[in-house]
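Take a look at the structure below.
As you look at this complex, bear in mind that one protein chain is not there, while each of the others sits in place.
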Amino acid sequence: MKRPVRLEPGQKLVLTANRLLDGRTVWWCADGAWDLHIGRAALLDADEAEAVLARVAGEAQRDGVVGVYDTAVQAAVPPEPVTVREKIRAHGPTVHPEFAVETEQ
Amino acid sequence: MSIPVGHYQYDRIDRDFLQARIAEFEGQVQRRLDGTLSEDEFKPLRLMNGLYLQLHAYMLRVAIPYGILDSRQLRKLGEIARRYDRDYGHFTTRQNIQFNWIRLEDTPAILRELAEVDMHAIQTSGNCIRNVTADEYAGAAADELVDPRVHAEILRQWSTLHPEFTFLPRKFKIAISGSPNDRVAARFHDIGILARPGEDGAPVFRIFVGGGLGRTPVIGEELFDSVREEHLLATLEAILRVYNAHGRRDNIYKARIKILVQAIGVEAYREAVEAELAQMDLERYRLTPEAVAAIRSRFAVPLLEAPADADAVLAQQRREDPLFDRWVRSNTHVHRDPGHIIATISLKPAGGIPGDATSAQIARLADLADAYSFGEIRITHLQNVVLGHVRKDRLRDLWLGLSEVGLAEANIGLIGDIVACPGLDYCALANARSIPIAQKLGARFADTALQAEIGALRINISGCINACGHHHAGHIGLLGVDKRGEEFFQLTVGGRAENGAAIGTILGAALPEDETVDAIARLVDCYLGRRESGETFLDTLTRLGHEPFREAAYETV
């Protein structure tokens, strides 16, 4: 059962998943692609997110991703996840700054 | 090829089996990619082969049966870390190693590399009988009655792709020890087995059932006091059969055997097991002396020879070098041979990540094992490494070699020897990060002289209620909880996994992450201030009760 999404002011939703082939964390972009960088994620309003999520989740096998879900972000540039868990997914393990997603080659 | 010391040597039949398992898994990956297997179907199948999908990548957990490796296997693990991962591996609380940055598409190739050295990832996860753990000092400790590794290997083989018990209600963990000093946390396992010598020369087994940590920590209860060797497998089959048929499947949090044992009581469970045994064709399940002997013959025994003055040389070196002496005091254990000693290598450098080792350190450990301990390495459930048979007069050379790669930390059993799960930095189940708290605590108590002054004190950290960091069993336990997306830690005190197993008591409300290290420092200060001569932390806690410690933890400045 999905909990109703309650967003604080200034927050939006993004869609995220892991890539099937290598497991990497990816974020859903407006053009339908999945990207390693949350900075390219499409920002969704709460009322549209449900329909988009259902559609994108239905294409997970074709897109080669696993476990599509939505999560709240502060709608800044780049967007920043609200929870510690999603911050870590977006940026990499805090105990290995050298593996930060942003600076990865 | 010579037979390795300390673990079973595969033959062609075992290797063919391993290749078949890899081919099977490769086919499963292919079916997942082409969509024939859904993720819901693939997930249990990949978990049974140790492959998780974590926050950033796949994680592969490789089995180290009963915690024993040979140097060639350890070198291979280092190579895998270098080639397929990010140059490091993480040793777990169940004597396994896991790699954090694995690609699904690489996994069959990794499994083939592991098979080259008779290793695999079979049943390191999933709702099946997991990799069997054993005493890290097996075959070496002076206090041991029976070397449990031959029977651990028998259990490994018996449980491998068991046709009836591969889709259990939940995971199933077995530990076995042959020492009166419990070093395997036998009573915190689904089945804990303590071996001792029987009258006819074959061992007999005391069997505990229904222990575990996790959401509902329970101390295992004795099911049988003396199971004969020939009936060991029949008895385990009967215990598992009752569990498979009656364990709950409607709620994963109530699906472990401990919940069933608690629900019906250990007497009823025993009756149910005896009813199974009465119907079973015991001859079919009989563990014959011939089978035991055949498996035993695949283990090499170290030829322990030391010069007569080995002990005197060590004593002299300890007098001359106080730093070495401190390491010997905390990091060694008495060997059954007077010329040898057991050395524990700490993977807990101050401020480091508990249980992590770089591929360079892994390679060096393999070299040191070859030079000092018959090429045999043990991984402990406290995330350290043991060289089991070191000649006393060569111990200092080993210590110097360890120092060169930052592995000479003198903190085994002390406050710096922190056990921690990977936590929210990696794990998809976690609620909070375990490693940063461990690093901060390690840095806070970095001074090894201070650690020695504080004495025996175990800190265990779990990032969620699944309790992979065994926080319930820590003298001080930390459990990470999530409060509205923020990390908090709940403190427990008084847990222990060794003899007199106990579950820690929760001190009070969870603390914010940034107040946790200070609270623990106050707990330690409370102990140091109020201990009486010779008392450990647990002794003082037992004498004073929890209240002074609760007050110290929640005291605000």
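Details
Labels for the chains are A and B, by order of writing; each one numbers its residues from 1.
In the analysis below, a contact is a pair of C-beta atoms (placed from the backbone, for glycine too) under 8 Å apart; a residue touches a chain by one contact, two chains touch by 3 or more.
Just so we're on the same page, contacts and distances are computed from a predicted model.
Selecting from "Spore germination protein", "Putative oxidoreductase", "Phosphate transport system permease protein" or "succinate dehydrogenase", the unshown chain of this assembly corresponds to "Putative oxidoreductase" (UniProt protein name). Listed by label, the shown chains that the missing chain touches in the whole complex are B. Considering the full assembly, B:161 is the residue among B:145, B:161, B:313 or B:544 that touches the omitted chain. Annotation: of B:16, B:200, B:267 or B:551, B:16 touches the absent chain (contact as defined above).
Of the options B:86, B:215 or B:249, the residue whose C-beta touches the omitted chain is B:249. Although one chain is hidden here, its contacts on chain B can still be listed: residues 11, 13, 16-17, 20-21, 23-24, 27-28, 31, 35-37, 41, 44-45, 127, 154, 157-168, 233, 241, 244-245, 249, 279-281, 284-285, 290-291, 294-295, 297-298.
The criterion applied here is as follows: only the chains that are shown with their structure count from here on.
Chain A and chain B have CA centres that are 35 Å apart. The touching residues of chain A, counted against chain B in their complex, run 18, 20-25, 61, 66-67, 82-85, 88-89, 92-96, 99. Contact residues of chain B toward chain A in the complex are 32-33, 35, 39, 53-58, 86, 102-105, 353, 424-426, 430, 432-433, 435-436, 439, 482, 485-487.
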